[in-house]
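Please see the structure below; I have some questions.
Note that this complex is displayed minus one protein chain, with the remaining chains in position.
Coming up: subunit A.
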Amino acid sequence: MSEVEETIKRIQSHKGVSGIIIVNADGIPIRTTLDNSTTVQYSGLIHQLAAKAKSTVRDLDPQNDLTFLRIRSKKHEIMVAPDKEYLLIVIQSPNEV
């Protein structure tokens, strides 16, 4: 099993994790545990949001950078870790925790 799969498995093993998506810099999903339409929607929208958040952080302080983004909603929490080339999205439902 590859490194990526192992990591995914490790994250998945946490309680309430309902989905993991790896997205490339263009917002195209590479690996997902969700169904296709949800994945496409999540990756497209979260990618834009993460890019905006990243630019905000960098505009405020050019030496700073965004490392992690947590979006808490009524139903679940979306966690995003942006990097130069990839974006990892994890969706956790804390209600089920």
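Details
Keep in mind that, in the parts below, a residue touches a chain if its C-beta (ideal position, glycine included) is under 8 Å from a C-beta of that chain, and two chains touch if they have at least 3 such contacts; residues count from 1.
Note that in this section contacts and distances are computed from a predicted model.
Going by its UniProt record, the hidden chain of the complex is named "WD repeat-containing protein 63" among "Fructose-bisphosphate aldolase", "Neuronal-specific septin-3", "Serine/threonine-protein phosphatase 2A 55 kDa regulatory subunit B" or "WD repeat-containing protein 63". Residue-level contact of subunit A with the missing chain is found at 2-4, 7-8, 10-11, 14-17, 22, 24, 26-31, 40, 44, 67-68, 70, 72, 77, 79, 81, 83, 85-86, 88, 90, 92, 94-95, 97.
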